[in-house]
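Note sheet for the following structure.
One chain of protein is taken out of this complex; the other chains stay put.
And then subunit A:
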Amino acid sequence: QEVTVEVLEHLEHLALVDFRDAEGVERLRKAIRFADLLQEVNTEGVEPMDSVLEDRCLYLREDDVTEGNCTKELLKNAREKVEEYFVAPPGNIPLLKLEEQETFLQGS
């Protein structure tokens, strides 16, 4: 199974990861081949495990107010703020397509 340009673009868009160059893409291919080793194990009739915590009890907390009221501290991390609001761009900024990115990098 090939890692096509469409798949790469899709992944970069979903995860905001930049595979950048041929070396990055090759590393991705190697990672997929490594994970594919899992297919060799016969898991018929075995429930998938999605957490090592599966036997643990899920702790239930009482409905008390114990946190919050730390606006100043939280806003310390913000590059920009307006009157105790975080500031973000107006919407999600769409990523450039792969070809556009290459020409952009070549130009710089």
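Methods note: contacts are C-beta pairs under 8 Å (C-beta built on N, C-alpha and C of every residue); 3 or more make two chains touch, one makes a residue touch a chain; residues count from 1.
By definition in this document, contacts and distances are computed from a predicted model.
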*The complex has one chain missing from view, so what does its UniProt entry call it, picking from "Anaphase-promoting complex subunit 4 WD40 domain-containing protein", "EF-hand domain-containing protein", "Cytochrome c oxidase assembly factor PET112 homolog" or "Prolactin"?*
"Cytochrome c oxidase assembly factor PET112 homolog"
*asked:* For subunit A, which positions touch the chain that isn't shown here?
replied: 10, 14, 16, 50-51, 53-71, 74-75, 77, 82-92, 94
